[in-house]
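One structure below.
The complex appears here without one of its protein chains, the remainder shown in place.
In order of appearance the chains are A and B, and numbering begins at 1 in each one.
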Amino acid sequence: MMLVRAFVSHYRRHPFQLAALALMIVLATMLWAGVTVLTDQARSSLFQSEAAVAARVHVVHSDGQPVDVDDFADLRMAGVCVAPWLEVQRPPPEGRVVGIDPLAMNCFGESAPGGGAGTLDGTPFLDISEAAHLSREGHESRLYLLAADKNLALPQGYVSREFSLGPPTGELADSFLLNLDALSLLVLLITGLLVRSVHRLGIAQRGGSFDLLYRFGVPRRRVRQLLALELVALAGVCVLPGLWLGAQLAGVLGSGFGQALDSLFDVTLYAGSADSLPWQAAGVMVLLVLAVCLVDWVVPQHWQGVAGSRRGRLVAALILSSGLVGVALAPNLAWVFAGTALVFAGAGWLTPGLLALLAQRLSDHASLDENDLLTRWRRRELAVMFRHLALPVVALQYAMATVLAVQALVTTFESTFEDWLAQRLEAEFYVEVPQGADAGLAADRLRKLEGIGAWHQVSRGEARISVEASGSEGDTVAVDLFALNPIGDLVVGWALMASVNQPWQALEQGGVMINEQLARRRQLEVEDTLEITLAETVTSAKVVGIYSDYGRPAGEILMSGATLPRNFSARFESFSINPGALTMAEISEHLAETWNTHDLTVRDNASIRALASQVFGQTFLLTRAISLLTLVLAAVALLIMGWVFFTTRAWYFRLLGIWGLPAIVVRGQLRRLSVTLTLAITLAALPLGIWLTWALVSRINPLAFGWSLPMDLYPLFWLELGLVALVTGLVIALLMRRQLVHRASEKQVER
Amino acid sequence: MPGPILAVERLSKGFKSGGQLVPVLRSLSLGVRPGESLAVVGRSGSGKSTLLNLLCGLQTPDDGIITVAGESFHRSGNTSFEARWAELRRRSIGVVFQEANLMPALSLMDNVRLRAHLAGHLSGNERGWLERLGVGAEADRYPDQVSGGQAQRAALAMVFAMSPALILADEPTGSLDRHTADAVADCLFAMQRETACALVLATHDTELASRCDHMLDLSGAG
């Protein structure tokens, strides 16, 4: 008992250290718990949204007649799980609404659109009785009978067809979640470093007492046991409020976003998260605290000395370069992640030493006259600080690099996704060609319509390709075929990743474009020649362009519809139409007349686009929030550490005052020192952040999904980060200044 | 005979302790001329350090007047005093403490340079001062790389390099062994005489005190 008392007496004398360590654990737990909850929410919101817009099946009459409520009742009574989906097209601004029957959707169980009845709540969804009412008021409407499963046993006279509620976002979402997971790991790493840094501070000061205990005959093993016990107790106590705070944090963020985004799926996305604490996060946190604080027992003593030495730096440089090379050449994701870990380890190891070295060099170069002597002193002080504050410096560097990368990634995701959507949903409306109708007749009709805007006919089907140049006989693969006719204004604006000169003309003249996935998988480049098998007709075509295609993994080729063989039968045909001077109703009328039907599916793409964008909007916000929180925590940690460290240096700032330097000048020196510290870390974070951005968009994505994202940098955000660093530095100086004032009073006598 | 570089009249200072004012110095008067040395002795807590702090403006008196190099300061209230004191410390008053007189981030040489630079006496002969105080060989070392005695010699070099009119030394040899302490004290007195500056030395070492021209015992004064 006496031993325990002697053991913890340190904290009685230095309650601030105990408070700092506790605060660090609380904050770290809060952040990790918050991140866990937010990530889970992001994940489930994406899944929900995806489920809601995922491709489904709908049931139609095999003779092409439209289905009605009696068909619904008949199918249900035949034991088929179908649910009505009544789309009503109203003129803008109301646009499209969808009537659903939540009761009927009950039979889908988990596979219902949106995951269950009640989720599809709010615009554009409403109860089908209200939608039916609108329809009876004369608005154009169309009833679909949705089914969950393609392999339905249907009564005679019915067949199932694919039905898409929106563009496929599956892979983009997966990629996003993967990056989110990587981000969470980084957060864990950063918080670990922070906890360790504060703990080390205490241990360094307690070294003397431990030695004394050893001399008194207490075995070192016993001291370690007590130390571990102390940590477990402290972590146990601090993790709980941390968890609670984390859940609150997530709740506040979640509900804030939920309110801010009056979106389709906002009802249940963030609700209920604050009720249950993320307990698994608590376990992870306690383990992390133990691991980072007690790692010294595992790492041999002489290794730790090596860390700061020249040989240590050499090892770090080796680790860093092997990580860089590893990521650049990695054959699969696991290697990329391993390489990234090496890069971070190497960079973190090197940074404080290099910064210190740099400060030292700069100090040596300060000339010996006039004010430069003070500058020299300041730079030397800076070098000392970089060494002593190595861990929080590295943590802040990591945090900043992460924030940089996430910001770049998220912005890139957003713009890329927008662009891609704009490409895919190129026209204001699209009209499905009904089963059995002749698309050619309609095309002729549209061609003759005066005042119509840009339009083209879309045909989708299957093709097989083989690469002529590869020489490997018989190596053909199935790809999706995407044909457009005419090649016009709706597509020529597409951003191509690579292309020949005047690619769209080349496409019109028989060239073929391929999506990025196909290009990467088959190592195809522009100018390569493909052998394309379409409806048993084999043709050769040159690759004239490569386009990005984020939705799915399938390879796809894009051709001009005019070059399709006559006997080619499309799986799906539609028209993308900008009405131009006409109204869509007029155009629909012409088409209906051509096809002699009133059963036309006209879709308003703006609402589909809005739906898909909202899916990502929320997640992007969450991600930004997570990375910013990490940054704040790292900054707070540096603040604490800086403050503690400065306390040990306070005397020397006072000495400057004793030497006759006016107080204002001393404070100025202090400010310059702390701001230089934080800005230097920001600068050190830049290359790591840029590299991380590159690794995320150019290595992780292609390996995981077969397509890359463009690499964009956002220097304006760097400035913002610099501002954060500036503020942190100024706050450190401010805190310190209070300490100088305080200590410069009567107590100084004792010196 | 030159007038005193330092004159103190009716100086009083007390501290609040438990809501009561505990007097430390009561109506103290003294004067030190250039080239003179004054030892301030007394038991611990008798106010030696307080007096030294008052003499260089790091603390303000409750009453009385302090005149240093012709400039008079009385009981504070005037903010310009602070700046004038700072200027005096920078150019004319050298302060030496028991330890930690040097910036740990700078070499001994750079410490001396910085101090001389602040005093406006950067002459390029700073290494000379270190050599004269017997630590020329250690000039490029850092404070944590030299012994306590060497550090105090460097601290003295730093003070003399600024060519002060007044040196305030608070137990300058207090943390050194006898032998080293004597050597450092020898240097101090030799240089003081050579530069003819005034010295106020606070110590409870009577032997050291006896080497000064005058002695002020605060034990009775408090």
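One rule holds in what follows: a residue touches a chain if its C-beta (ideal position, glycine included) is under 8 Å from a C-beta of that chain, and two chains touch if they have at least 3 such contacts.
Convention: contacts and distances are computed from a predicted model.
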Among "Phosphate transport system permease protein PstA", "Cell division protein FtsX", "Carotenoid 1,2-hydratase" or "ATP-grasp-modified RiPP", UniProt-listed name of the chain not shown: "Carotenoid 1,2-hydratase"
Among shown chains, those touching the left-out chain: A
Residue among A:R136, A:R361, A:R447 or A:H598 touching the omitted chain: A:R136
Which residue of A:A22, A:V35, A:V60 or A:L86 touches the chain not shown here: A:L86
Absent-chain interface as seen on chain A, which is shown: 68-70, 72-74, 76-79, 84, 86, 99, 101-104, 106-107, 117-118, 121, 125-133, 136
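Heads up, the rule we're going with is that only the chains that are shown with their structure count from here on.
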Between chain B and chain A, distance of the C-alpha-averaged centres to the nearest whole Å: 63
Interface residues, chain B side, partner chain A - complex: 15, 49-50, 53, 56, 58-59, 82-83, 86-91, 93, 95, 97, 100-101, 103-106, 110, 113-115, 117-119, 122
Residue ranges of chain A touching chain B (in the complex, touch as defined): 368-370, 373-374, 376-377, 380-381, 383-384, 651-652, 655, 657-663, 744, 746, 748-751
